[in-house]
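A single protein chain has been omitted from the complex, and every remaining protein chain is retained in its original position.
Chain naming follows the written order as A, B, C, D and E, and within any one chain the residues start at number 1.
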Amino acid sequence: MTTLAARTLERLTTVSTATLTTALFKRGLRNVFLQEVARLSPGPNMVGFAYTLRTIPAREDVDVLDSFKDRSNPQRRAVEECPDGAVLVVDSRGDAQAASLGAILATRLALRGCAGIVTDGGYRDSPDIAAMAIPAYHKRPSAPTNLTRHHAVAINDPIACGGVAVFAGDVMVGDNEGVVCIPAHLAEEVAEEAAEMTVFEDFVQERVREGASTFGLYPPTDPQTMEDFARWRKERGR
Amino acid sequence: MTTLAARTLERLTTVSTATLTTALFKRGLRNVFLQEVARLSPGPNMVGFAYTLRTIPAREDVDVLDSFKDRSNPQRRAVEECPDGAVLVVDSRGDAQAASLGAILATRLALRGCAGIVTDGGYRDSPDIAAMAIPAYHKRPSAPTNLTRHHAVAINDPIACGGVAVFAGDVMVGDNEGVVCIPAHLAEEVAEEAAEMTVFEDFVQERVREGASTFGLYPPTDPQTMEDFARWRKERGR
Amino acid sequence: MTTLAARTLERLTTVSTATLTTALFKRGLRNVFLQEVARLSPGPNMVGFAYTLRTIPAREDVDVLDSFKDRSNPQRRAVEECPDGAVLVVDSRGDAQAASLGAILATRLALRGCAGIVTDGGYRDSPDIAAMAIPAYHKRPSAPTNLTRHHAVAINDPIACGGVAVFAGDVMVGDNEGVVCIPAHLAEEVAEEAAEMTVFEDFVQERVREGASTFGLYPPTDPQTMEDFARWRKERGR
Amino acid sequence: MTTLAARTLERLTTVSTATLTTALFKRGLRNVFLQEVARLSPGPNMVGFAYTLRTIPAREDVDVLDSFKDRSNPQRRAVEECPDGAVLVVDSRGDAQAASLGAILATRLALRGCAGIVTDGGYRDSPDIAAMAIPAYHKRPSAPTNLTRHHAVAINDPIACGGVAVFAGDVMVGDNEGVVCIPAHLAEEVAEEAAEMTVFEDFVQERVREGASTFGLYPPTDPQTMEDFARWRKERGR
Amino acid sequence: MTTLAARTLERLTTVSTATLTTALFKRGLRNVFLQEVARLSPGPNMVGFAYTLRTIPAREDVDVLDSFKDRSNPQRRAVEECPDGAVLVVDSRGDAQAASLGAILATRLALRGCAGIVTDGGYRDSPDIAAMAIPAYHKRPSAPTNLTRHHAVAINDPIACGGVAVFAGDVMVGDNEGVVCIPAHLAEEVAEEAAEMTVFEDFVQERVREGASTFGLYPPTDPQTMEDFARWRKERGR
Partner (left out) sequence: MTTLAARTLERLTTVSTATLTTALFKRGLRNVFLQEVARLSPGPNMVGFAYTLRTIPAREDVDVLDSFKDRSNPQRRAVEECPDGAVLVVDSRGDAQAASLGAILATRLALRGCAGIVTDGGYRDSPDIAAMAIPAYHKRPSAPTNLTRHHAVAINDPIACGGVAVFAGDVMVGDNEGVVCIPAHLAEEVAEEAAEMTVFEDFVQERVREGASTFGLYPPTDPQTMEDFARWRKERGR
């Protein structure tokens, strides 16, 4: 497990998942955006390293309400042990027919410093979770208790979430579009590059709003573009 | 057909579908939450007994516009006969490629005292329906007239809606998360139990917000928890 | 390619996709509403003729970032050539795993007079696009660059979008429910008829809000209904 | 309920579902072929009128093994009451996660004169059923007892099967490709027309095997084609 | 890990997955049949304890061809370490877009005494695997190397396969219909019960073939049935 360098974390707070996927595409990584995982309510970027919870299908004889009394239940343990600054990422096998977790556990996670919660299943009490400050992402609301469909088996296993490989310690970044998973060893360089790309994209967006054609500008095949950008950047001190 | 006891109805107005699914899970019922059926706009709970409308796929020779002129058309009859306090539940076979109904019929239902409308298909005029006070749930907006895909065949048949068995007279409860179907004979006891569970969950949520660990508290394996709860409850007169 | 008569355009601005699908159903067209294509943010109707962009699955050797430098890239060319008043309709094969386009291109399209953008895939920078005035419709947000999944091949080919046939020059109308595609040769007559239907539906809606039964009124099988409507219409000068 | 005229039945034994769908397409019926419903083992055509069984999702408290003891259980009653020459068509809501029925019931149905069994779910003991003479169609093999997912509710209701409307008394025809449902009132004329079309298609197939171009032949836009066909037909006495 | 008692193994060789699912249903287990997992070619029952292989989505930087050179690669290690008599069960997350394994590894597994191979993905070289004696089950043929979509992460983790929870040591039984997973602690009693049930079902099937009604016979609500069965059984020495 790890902590994120303050600078990397700060950079990732200011870039979009769209820009990050392009930075990762340049490195040959094409499958980094969690599919069908949406934010419950808009807000600032979520950034944190992945702390994973893995589930398999429930089995009626073991997934009974009393199983919650066991403090070694991985779902409950994850909530009490999730490190400060981590994002809890739940592999729900894309199954939103029962909840991955609900408002009480989300509240506890938020209070313990968890940076966000992500599942490819659904949350129960989703209107309450949507009203919390903690960034939360899921597939769709799902009232039934997790025991109905999910059996939590392990913490910090490598998992699938939204069709993407997530290893504990990878860096999860979420904006109002969705969530991207950055492999741990690339987090710093990708954060730097995405921050740089964002400055250029802001310049491009401004030029386009002023009426410029995208030809020559985006991508900057016209040499003038990079000259203009250098000046623009200097003027704005970015 | 039936009416709901005033007390049961009142209790169900104050509990969440999440809590209800747990109360039903305790009774061995695991498939009670309608899947992929979402509320068009947030509001207070929908509560009412199920009044069902069943459809099969349309057939071009019978599902013509003139079929709406026939007052025995089950869709149209359902709108004019749906009892006061009932929830109209439409089995659209999960098909949202054409509408289950639109704004004019929804308006008429609301005026006639219908407590809510639910389909596992879609509504047309959905922005207008979203602006009405009547709670409405569907899969996604769908402009095409129902004749394009649906042939209404019967009122008050047992049906499937959102993958759940719904018998006429079952109690439908909807909140901003979704809809649960409570078998008629369990409505009263489940309403009571869910109301009790809600008081405890409110207590837990408050404790967690104050910084308490979920261990020992939720579920209350620590004997102190129930003592604290008893005091908390007394103080608040709940 | 074509331009829309001002009167037709104006009429289509005031009618709903629901009404239009019924007008087309009367003409035997049952598959005109784009499935699973939703508006990013509510607003006035989108109306314009279709300007299409067709894609096939990406291939790693040709769909590289440098391909954007090529001004003959159909996606980029479409953005710079989309005619004033046209709706850009992208055939993304229903695949929202990568973006169809993003905020910079959407901004350029809006500035060039594009009347709206429609894809059966997803947009990147979708929160930014949602904040723009240009009507935009997609399946779900999708951050990854289009190269990840899509290879743009042609402009103004007949395409599929949301399961519907779209020919260049067809008239696309979008409201807050979704998008309908009107075959070019029917646009004028359907616009007229839908506008007429809308007047009657407004009358019906008003009557129903006043407590009228739908029987005899909708459809107007009771001769009195058409008399009342004639008077109502005259009073309102519609 | 009905019986099929001997001549109609005989004709339908000799035509393909492909030809039948075209004959129905000519009459404006586009949705008559059951989707994702395949034959377990090849054999001669299945022909018979529809005897329907409708199911809804199972509910754990009512769908217990003891429910099979009840002779009014619609699944069991259907097996003992299905009329001679009928095809049992089961609406399993497209859900093959549990069986629609198994080998013992299929054996009983075959012995009682049932002309075939069709479900849009699955059969258990499917290898045994595949070895029987009775034509059987399903989605895929499914071992779990029907109680796991299905609650049988009614016999001879209008149903959906494979996405197609099936009314009791409609004529079901199955070949090694799949199953088509012919509305009862069209059975006779469609049988006659399909038999005629089959003669022509046999002629065309023979000509094409001999090297003829399809242009002018299929469809017979070249006047010579119909002359040749008349002679061919005469020679063969068809 | 475990070995199966010879008697249990023998019994399970003679019963069907249909009968086993009913025996497990009686114990409250409703989700034991692997969904959409079919046998490549018919043959005698597969019986063995589960030896699991877990995968997550591939990542381009780690899932390169050279990764096969690493003897700690879990897929390759599983093939060389799978115990005699075990069934290799691969959690491919239901993704058959790339292979779970191919003919060379299947051959090696067969030679090492593996009792069968099961995946909810697909096999490459599937026609070759179909021709082998080892029972093999998958979703559909899939030529691409596993690296395209799958990253093998662990051996003998609890997994999901075909939507069912599989723990290492559970007993996998496959017939020509599909695969059932029996929780380890129930294997012996379920084997015994299923063997008993099979004798009765054989008796019922024989009676039905002789023309008996299913009423009173199946289930045996008529007391005469059990008397007849006792005699029948004695006569046959079963």
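Keep this in mind: a residue touches a chain if its C-beta (ideal position, glycine included) is under 8 Å from a C-beta of that chain, and two chains touch if they have at least 3 such contacts.
Since the model is a prediction, treat every value here as computed from it, not as a measurement.
*Asks:* Check each of C:A58, C:M132, C:L147 or C:V208 against the chain that is not shown and name the one that touches it.
*Replies:* C:A58
*Asks:* Of the listed residues C:L4, C:A130, C:A143 or C:I159, which contacts the missing chain in the full complex?
*Replies:* Candidates C:L4, C:A130, C:A143 or C:I159; residue touching the omitted chain: C:I159.
*Asks:* Identify the residue among E:R27, E:R108 or E:R233 that touches the chain left out of the display.
*Replies:* Final answer for the missing-chain contact: E:R108.
*Asks:* Write the list of subunit C residues that the hidden chain touches.
*Replies:* These residues of subunit C touch the chain that is not shown: 27-31, 56-61, 93, 151, 153-154, 157-160, 163-166, 183.
*Asks:* At which residues does subunit D meet the chain that is not included here?
*Replies:* Contact residues on subunit D toward the absent chain are 16-18, 20-22, 25-26, 30, 32-33, 35-36, 38, 42, 175-178, 180, 201, 204-205, 208-209, 211, 213-215, 218-219, 221.
*Asks:* Where does subunit E touch the missing chain, residue by residue?
*Replies:* These residues touch the chain not displayed: 65, 68-69, 71, 76, 79-80, 97, 99, 102-105, 107-108, 111, 124-127, 140-145, 147-148.
Note that only the chains that are shown with their structure count from here on.
*Asks:* As a quick test, compute the distance in whole Å between the mean CA positions of subunit C and subunit D.
*Replies:* Inter-chain centre distance comes to 39 Å.
*Asks:* Express in whole angstrom the distance between the two chain centres, defined as the mean CA positions of subunit A and subunit C.
*Replies:* Taking the mean C-alpha position of each chain, the two centres sit 32 Å apart.
*Asks:* So which bits of subunit E are touching at least two other chains?
*Replies:* Within subunit E, the residues that touch at least two other chains are 30.
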